[in-house]
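Input: one structure, supplied below.
Removed from the display is one protein chain of the complex; every other protein chain stays in position.
Let's turn to chain A:
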Amino acid sequence: MLTLVLAHAVAAVAVPWALGRHRRAMGCAAAVLPAATAAWAVSRAGGGDVTSSLEWAPDLGLAVDFRLDALAVVMLVLVGGVGAVVLCYSAWYFERPERLLTGTLIAFAGAMTGLVLADNLLVLYVFWELTTVSSFILIGAARPDRAADRRAAVEALLTTTAFGLVMLAGFVLVGQSAGTYRISALLADPPGGGAARAGAVLVLLGAFAKSAQVPLHGWLPAAMVAPTPVSAYLHAAAMVKAGVYLVARLAPAFAGDGVWRPMTVAAGLVSLLVGGVIALRQDDLKRLLAYGTVSQLGLLMLLLGDGTRTAALAGAALLLAHGLFKAPLFLAVGVVEHETGTRRADRLSGTGRRLPVLAAAGTAAVASMVGLPPFLGFVAKEAAVKAFAHGGLDAAVLAGVVAGSALTVAYGLRFLHGAFGGAADEAADGGRASEPWGLVVPVAVLAAAGFALGAYPAPVQSLVGPYAAALGPDTGFDLTLWHGFGLPIALSLVALAAGAAVYGAVGRTFPARAVRWRVPDAQRAYDGAVESVLAGAHAVTRRVQIGSLPVYLGVIGGMVLLLPGTALVMALARGDGTAASAGELRGWDEPAQLVLSLVVAGCALAALRSRRRLSSALLLAGVGYGTGGLFVVQGAPDLALTLLVVETLSLIMLVLVLRRLPDRFPPRRRGVPGRIATAATSLALGGFVAAFLLVAALSRTTSPVGPRYARLAAEEGGKNVVNVILDDLRALDTLGEIAVLAVAAIGVVGLVMAGPPPPPDGAAAGSPAKERWLAAPGRPPLAGSSVVLEATARLLGPTILLFSIYLLVAGHGRPGGGFVGGLVAGMAFVLRYLPGGRRELATALPGRPSVLVGGGLALAVAAGASGWASGGAFLHPETLRVSAPWIGDVKASTSLLFDLGVYLLVLGLVATILTTLGAALEEPDAAGTEEWP
């Protein structure tokens, strides 16, 4: 059975692809699979259940279960049989090949097949939503340019998906309280209790929306904008039946309990009557049929939700009958519209005379719909009447069913009159047209099936009997054409007579008379619901997301002050904790700290007041160098070294960017209250951080873990503990951090290089070499050329590079390491760039920055992976000892390789910044992409 569903999926893609040029061949080929499905189902009918199961996620109890039982056979005959006929019809209906529609129709048939066969609530839900999605495409795809089509498609999608989610919640409630999601197990042992009952109610809501029960029916008439084959298949035969199918499927478990039966009866009766009344007032023939479908689905809901044997028999028979009369009626409207260009009854006249075969087939279908013998509809309605002919409360239901039948008769007559009635307009097209046989034959086939199965209902009985038999003891009532004189036949006659009378009274006029009063209709309810959801979303967004970055930051800062800040103040006020150790506080550890702190704080405050961009950049560098000095005093030479290089590079980077920006900052526009609020928040935040720092440091109860790393580092043979932590003990952190750097490099390139493609080469050629100091001097980026700087660059560049390699190698034992080594190497290229411009940079760089960044990252990962090779963990260092002549024993650790990766990546980052923020921003061709592909 999984194969069958998959075959539909394959055919949905393959058939339109292979036969897309030949619309008729495509339509007929598409019909093969649904027809085969129906034939397979019939061949299996009467035998035992067929099951198949695919374990999907056994640990979660998820399995794709399929089961073919009696009810599934009935549905497959309907889905496959009508589907095949409709697909053949579509081959003649569409003027040009509709690949998307044909493929989606096959996919829909497959989803429907899966839905019917599913023996697991969650699998059923998946197929349920697949039918919803394909219906969205089918409704909207034919004329996506029309607003009405798009709205109808969205409405169908939203309504059925929203209630599908409700249904899913119900499935979960039912499944959890039963302990299984397998439907056959649920039916064998129905769960009780409040949760299961609530779940059943939610499932019913989903089924009501799918089967367009009042008041959730608004999407069905709106969906009539879809092409006729889609309407005939989805909105008569298949998709709307999914809801009543689910009710029929679960009725044996839940009908006897709680509110199941009252809900299905109430929804069914209301839909039956309201749908019939509205149908009686329609001029658009398709909308008339759509409301008729709402009405008929109400009857089906009523019958199949009842859970008794006779009602189930009647419901299953009507399920088939409805497919066999409503689908041809839709198809007939399609033919009429195809031939005359309109489907509005008040503009049609004499169609019946021009297309007599179609009119006959349509009349036969209507006869089945209104329940005339010997059609299948009659057989089903007899059984329906019989099911409720017990007196008591059922009498009210019975009265409703008869009233509904009368309305069916009335709108059936209105349909016939509207579609085929009236004198032929001889002047219009000169009498009888030849009937479009490709379109008429499918109508006739379906209508004839309704006639044949009514006259000889034994096959229907054998199809639906097994399902009904499971619901109760055999009462001796079977589907037959003639039960003898009795209550059912009498009520049928009453319904026919009353229906004819109603038709005569109100149903004959075209266009329908204006209504004096309106009930609130479902379309407006839907519009209102959508409108209010959108309005709510906008209201929330307007208030919460105001789009101002300072305000967002202020909120973040405010929250920091409000939550942890208040807690801190409260705790301090209570005197918790730190008072005892307050005596350990001292002004400074070393006198140098005092001087450096003054420098840092002074520069930071001056940067706050600065009005020029360049001076704030310089003050920032002052802060950085001062902080570096503090690091030295604190006993962190690695940090200080790194920070000093970073500060230098940052300053150069800032200056490179500031070339393109105005000298002064724009004036601050914020008002006085805003400034005060900002300043207050900032001051409070600074105070909070200081208080937090003091409290945290004084509250320490356990000894720091840091010194333990010193012991580990000694075991690893390294002397520089910080470097060993970075490359070895906590190398995974470092790997993550260099990955962040690589991403930042990519981001910089993306931001600077995005834009129009650069002009062809030539502009980049630059001026010829004019000085012997540099390899390829171009225009310096910042000022005129300087011989001193050029000479310095030439002389110092290699020295700096060599020093960076020393830093890299020495990192294990002395201050240094990959980060600072890479930064220092970057400095060498900065020194070449500043006097020589981008041409010099291009000559000096050993490779593309992108290669350096990616290669560095790859090398670091490879060094980590080498730990696996030696049987250890990822990033576990391996020490290699090589004895070389003259040099002696050389000891190399893979952590040096890792550090080399860091070195290359950092060098690549610096090179990236130089080539983008530096070289690419150089005038005149700011968007040059010499270095990056």
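By our rule, a contact is a pair of C-beta atoms (placed from the backbone, for glycine too) under 8 Å apart; a residue touches a chain by one contact, two chains touch by 3 or more; residues count from 1.
The rule we apply is simple: contacts and distances are computed from a predicted model.
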item: "Na(+)/H(+) antiporter subunit C", "Cation transporter", "Menaquinol oxidoreductase" or "FtsX-like permease family protein" - which is the UniProt name of the missing chain; value: "Na(+)/H(+) antiporter subunit C"
item: Which of A:Thr541, A:Thr799 or A:Ser870 contacts the chain that the document leaves out; value: A:Thr541
item: Residue in contact with the excluded chain [from A:Ala389, A:Val441, A:Ala744 or A:Leu796]; value: A:Ala744
item: Contact residue for the chain not shown (choose from A:Leu204, A:Met301 or A:Leu639); value: A:Leu639
item: Chain not shown: contacting residue from A:Ala30, A:Val722 or A:Leu852; value: A:Val722
item: Candidates A:Thr37, A:Thr264 or A:Gln282 - the one touching the absent chain; value: A:Gln282
item: Options A:Leu272, A:Val623 or A:Ala793, residue touching the unrepresented chain; value: A:Val623
